[in-house]
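The complex is shown incomplete by one protein chain, all other protein chains being positioned as in the whole.
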Amino acid sequence: MAHSKVPERTSGDTKVYSYLAEYPTPQALIEACKAVRDAGYKKWDAYSPFPVHGIDPAMGIRPTILPWIVLGAGLTGMLLGLVMQIGLNAFDYPWIISGKPLWSVPAFVPVAFETTILLSALTTFGGCLVLNNLPDLYHPLFKKKRFAKATDDKFFISIESDDKLFDEQKTKSLLERTHPTALETVEDDRKVNSALPRPIVYGLLIATFLSFVPMARIAQARYTKTTDPRFNLVSNMDYQEKYKSQRGTSFFADKRTMRPPIPGTVAQDTLALDDRYSRGVEPGTNDKFISDFPPQFSVNAGAMQRGRERFEIYCAPCHGLAGYGDGMVARRAEELAEGTWVAPTSLHEPRLANEPLGYFYNVISNGVRNMPGYASQVTEEDRWLIVLYLRALQRSQAGSVDDVPADQRGALR
Amino acid sequence: MNGPTLVELPKDNYSFGAAGKRLTTIGAVVGVLALSGAAAMGAAADDHLGRFLHAYLLAFYYVLTVALGCLFFVGIQYLFRAGWSVTVRRLAELGAGTLPALAILALPIIVATAMGNHTLYTWTDHEVVKQSHLLEHKAPYLNLNFFLVRCVAYFGIWALLSWFFLSRSTKQDASGDPKLTRSMEIVSGPATILFALTLTFASIDLIMSLAPTWFSTMIGVYFFAGAATSSLSFLILFAMALQKSGRMVNVLNTEHYHDLGKLLFGFTFFWSYVCFSQFMLIWYANIPEETEFYLHRFQGPWLAFSWFLLLGHWAFPMAGLLSRHVKRNRKALAFFAVWLLVMHYVDIAWYVLPTVGGHDAHGIPFGPMEVLCWVGMIGVFLAVVGFLGSRRSLVPLKDPRVTEALQFENI
Partner (left out) sequence: MSAVSHAELMRDNTIDDPTQRAPLVTNDSSFGDVTQAVAGVAEAKPPIGWLICFGVASVGAVMLVSCIGWLVWMGVGVWGNMTPVAWAWDITNFVFWVGIGHAGTLISAVLFLMRQKWRMSINRFAEAMTIFAVICAAIFPGVHVGRAWLAYWLFPIPNQMQMWPQFRSPLLWDVFAVGTYATTSILFWYFGMIPDLATLRDRAKSTIAKIGYGIFSLGWTGSARHWHRYERAYLLLAGLATPLVLSVHSVVSFDFAVSQLPGWHTTIFPPYFVAGAIFSGFAMVMNLAIPARAIFKLEHLITMRHLENMNKVILATGMMVGYAYGMEFFTAWYSGNPQEVFAFKNRAFGPYWWAYWTMVSCNVISPQFFWFKKLRTSIPVMFVLCIFVNIGMWFERFVITVTSLHRDSLPSSWAYYQPTHIDIMMLVGSFGLFFTLFFLFLKYLPIIAMAEMKTVMPQAHAHGDHHGPATKHAHTAGAH
């Protein structure tokens, strides 16, 4: 390439890219910038090792739109964060933890905040580079040895030949009038050097092609079936040295890993010697409920008191203190109206008035429909006490004037 | 970068003069009339002054936080050796200068409580305390005598600090002695510590103990954030009003408003952060003794009120103040300053008003009496500001850093 002192605008390899003027101080640069700005040039630039204060008005640089782009990105990030969390945790995988509602907006704030910042920060970084046309590893000015000082302690102005006003003589004399310490011509050799070397191009093509292979392999795996065992990169706890239920073994004579209980074994607290008392049914039957209290059980005021207490602990939260199925839990569930709630039965339904006592005992022990069994929480005796109180409760709501002793009827209004 | 020589301030009107005196008269008349009107209305109601005292406390705490925010602003400028703020600092000194007068305005609350009115602070009632295991436990702190001692301490410290900064700074107007700046820089560190402690415990005593079983470690930080936003709003509006009347025209410019606006934005964000953190932690843990506080504020008309506070003190001003164009536009900035001053009232009301009549009030107890208290208290506050302002220059005339305040630029 020919380096000529006199710029020549030929159609050959070398054409003038710009005039480059060097200045020793930021003050000199700013004065020069004002001169170039006032001459009406558009395609020119100043170069400095640090942002020179006051150069924007001196060059006539208008404020960048970057902040607005970042604002848009931030709002998008916030929206994406909220949509992601609500979509995933309230719709696609509605899984409640620690009693928090599906739309736990306070709990979604931190992540939405982070996504706002993340997208804004990435956009600020990317946006600044894109607006600045970076990365751009090659620039005609880099060919100038002098220009290396632009990142150290010298200041430059470069007026590009693409500018409409660019004229070899006039531009040169304009720059000369600004008292530069040096003035040079910069050749444009971008055409020659801009192409990537062949091997790199081929390398990139091959790499691009190869990058599709793993994706294709995964896609294939999703739609093919195989009988081969799973490929265990890490065994986790898939294979453990222990016997699992329903598996065989050579250790025991019956070849089973599961050991049957020794004949006659009774699990703790399940020794039901008396079917009436422990199961609420006639001896030897399964569904013939007894209609009287078992003989071991005695009815008195103390029993009623404790029955009431147990009822209010275990039953009232759902069935309500008066038994109408309007307990705190039921009312709250109805308020939420999530559609999955089955209302608890009112204990005053006519159907229940005729059920034998053993039926209630059985329901408390084993549960019915949505209601779980309470055998593990409430002892046998307490279950009978609850049945006692429950009967009294039913009676209390179905009473008539005749139930009131004759000498107290006067107190009714 | 400023030279060692003192720079003469540009020719300008730095005197409050007759306008200040007028402000004093009008403010005092409005204040006395409004407050006595409210008191009369309160006495007429049959609730042992309960609603009046709440309304009064609300309005009092409102101006108190504005004044304390000003005190903080002054202290922090010295602590940071700030140069940009010198030309607005005197306005903050005047705002903080009201603190001794506010000590007198605190008397109705303190005297009523000391004379056995338990409508505000139920923990002063021995019968109530006897029935509550929790209040008995807290009695070593929450008892009348200790409360009075603390109140004296708070107002004493505040009066002392505000007087210290105002008088030294005024003295410098005449002498221009840099040693005065130095002495205030040295005091500003301990002063900020004292400020933090007194504000925290005053918030606990005056506001948090309205619901004596509730507690939050964040309360001091919360009211610090509120004090900062409201005092910055006050400074912005005060400065604009003075400039509009032809004062300090050449020493305050868009750069100062931009900086004050940035601080206002920052503290609005900080308030939201503190408010959210306090709510989130209590909401998430869901412990009855803490959630009770929010439960009262999420029921009935209070739910809408809470939403209004959230959106009005966070979302709207945050979004509005984000852009530098808003912060550099006087009308827009003035709008948000007014807005945040109103929201600061809403914020304190959200703490104070739900406890009127022991959470039994139907609807939000806000009416003419609350408005009168609010207006009256602001009147007295401005009267004191006018009184102090008319006796000294509105700008520190010979502060060694005043040049910086005239020259700086935002990037």
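We just call them A and B in the order they show up, numbering each chain from 1.
By our rule, a residue touches a chain if its C-beta (ideal position, glycine included) is under 8 Å from a C-beta of that chain, and two chains touch if they have at least 3 such contacts.
Remember, it's a predicted structure, so these values are computed and weren't measured experimentally.
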Displayed partners of the chain not shown (whole complex)
A, B
Residue, one of A:Ala150, A:Leu174 or A:Ile290, that touches the chain absent here
A:Ala150
Which residue of A:Ala39, A:Leu66, A:Leu165 or A:Leu352 touches the chain not shown here:
A:Leu66
Among A:Gln27, A:Thr181, A:Gln296 or A:Gln397, single out the residue that touches the unshown chain.
A:Gln27
Missing-chain contact, candidates A:Val52, A:Met78 or A:Leu347, resolves to A:Val52
Per the touch definition above, residue among A:Glu114, A:Asp162 or A:Glu349 touching the missing chain:
A:Glu114
Interface residues of chain A (partner: the chain not displayed):
25-27, 29-31, 33-34, 45-59, 61, 63-64, 66-67, 70, 84-85, 88-89, 92-93, 95, 97-98, 100, 104, 107-108, 110-111, 113-115, 117-118, 120-122, 124-125, 127-129, 131-132, 134-139, 141-142, 148-153, 233-234, 236
Touching the hidden chain in the full complex, which residues of chain B are there? Just list them.
1-7, 80-81, 83-84, 133-134, 137-138, 141, 178, 181-182, 185, 189, 193, 196-197, 200, 204, 213, 215-218, 220-221, 262, 269, 273-274, 277-278, 280-282, 284-287, 289, 400-401, 403-404, 406-409, 411
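We take it that only the chains that are shown with their structure count from here on.
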Find the geometric centre of each of chain A and chain B from their Cα atoms only, then give the gap between the two centres in Å, rounded to an integer.
39
Within the complex, which stretch of chain B touches chain A?
276, 279-280, 283-284, 286, 322-324
Per the touch rule, the chain A residues reaching chain B in their complex are 67, 71, 98-100, 106-107, 109
